[in-house]
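Below: one structure in structure tokens.
Heads up, this is only part of the complex; the chains shown haven't been moved.
Note that the chains take the letters A, B and C in the order they are written out, and that residue 1 is the start of every chain.
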Amino acid sequence: MFTYETSVKLHDTDAAGLLFFAHQFTLAHDAYELFMESIGESFDKIINRSDYLLAIVHAEADFKKPLFSGDHLTINLTPQHLGNTSFTLIYDLRNTDGVSVGTVRTVHVCIDKQTRKKKPLPEELRKALLGRHQ
Amino acid sequence: MFTYETSVKLHDTDAAGLLFFAHQFTLAHDAYELFMESIGESFDKIINRSDYLLAIVHAEADFKKPLFSGDHLTINLTPQHLGNTSFTLIYDLRNTDGVSVGTVRTVHVCIDKQTRKKKPLPEELRKALLGRHQ
Amino acid sequence: MFTYETSVKLHDTDAAGLLFFAHQFTLAHDAYELFMESIGESFDKIINRSDYLLAIVHAEADFKKPLFSGDHLTINLTPQHLGNTSFTLIYDLRNTDGVSVGTVRTVHVCIDKQTRKKKPLPEELRKALLGRHQ
């Protein structure tokens, strides 16, 4: 499990006064970005210095509690369903009281940049995901 | 069915060169916003001059084709599962060739602003959704 | 002068109920993107099929009137200060009453992708800008 601490910023909210729903996906993706950096697979490396990309093919979220500007969030990221060419990430968002306020799930597929076909996950990434597998 | 024409803007993309996944939700929500305006239930009215709000409790998306800055999109919105206090919207995103490049699904629950409890959907909204029900 | 019609979306606002200030720059940039497309210089072409890029080196905005979700906007874009390697764009945002609600100014410099040095503006772009020069 990888943990990311953040907070809801004013620009994450909308005129209804709460977190705009799509930004829950963005905050979860920030956790994913820092997780990848922590295992030596930064997005900068994947985008500019690798032969593969990790395409998100499915994403979903549940919204359990309203979130306001300034709310602190702990996002716990857990890999699931680690396959040959794909993996799933589960994100649990908790407030300062430790209450789960929302969840996100993203499904990622490894794609060859040249052929645009699925390809096996890089071994380092597989190991890092396995090490944190639920 | 309600149709919204838009295009992928540069700020919808990221350094991987494609639409950032969370923005597919935002583009779908733009269609929802214009749909609501078209039936006389603008967000401004709901937020500032009504006793209810429509909370998104679940959202999911499939990403079928890469989308690039400048790509034109037709988003078709269809109501589904119209209940007493909730409804679901399905969005189908198509490119200029008419090919489905992605889908979004959002589940909305009507909440009383005072009590924060579920309440029946306003009759006008129910009728408008029913008129476009799949 | 190039004109772009749009509206303030819910995700452009924040919990204070108004347009989040940074999004005025984004809306102006959308006008710039469509202007470039209209003169055959789409961002997709510049990013993927050209030897130059147009870097924004300065941007500023004045905020004259509050803008709310659903507000319709007419953005008028006018080139100014067309130099050898740079140009300035002025954007005037008007509401449905024709009242100016805000302005944006962006300064763009043409950069060689290889050397990262300034280079003269492409002739087609220069002509297009000159044709609409104030």
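By our rule, a residue touches a chain if its C-beta (ideal position, glycine included) is under 8 Å from a C-beta of that chain, and two chains touch if they have at least 3 such contacts.
What you see is a predicted model, and the numbers here were worked out from it, not measured in a lab.
Given 3 placed copies of the single sequence, give me the total number of copies for the whole complex.
Altogether, the complex is made of 4 copies.
One rule holds for everything that comes next: only the chains that are shown with their structure count from here on.
Answer with same or different: of all residue numbers used at the interface between subunit A and subunit B, are over half used by both copies?
same
Farthest from subunit A by Cα centre, which chain is it? Let me know.
Chain centre farthest from subunit A's centre: C.
Report the inter-chain centroid distance for subunit A and subunit C in whole angstrom, where each centroid is the mean of the CA atoms.
Centre separation, subunit A to subunit C: 32 Å.
Rounded to the nearest whole Å, what is the centre-to-centre distance of subunit B and subunit C, using the mean of the C-alpha atoms as each centre?
27
If you average the Cα atoms of subunit A and of subunit B to get two centres, how far apart are those centres in Å?
It comes to 23 Å between the two C-alpha centres.
Where in subunit B do residues touch two or more other chains at once?
26, 29, 43-44, 47
With touch defined as at the start, can you tell me which subunit C residues reach subunit B in the complex?
Going through subunit C, the ones touching subunit B are 9-11, 17, 26, 29-30, 33, 37, 42-44, 47-48, 68-70.
Using the touch rule from the top, collect the residues of subunit A that touch subunit C in their complex.
10-11, 13-18, 20, 22, 68-69
So in the complex, which bits of subunit B are touching subunit A?
Interface residues on subunit B, with respect to subunit A: 15-16, 20-23, 25-26, 29, 43-44, 47, 53, 55-64, 66, 106.
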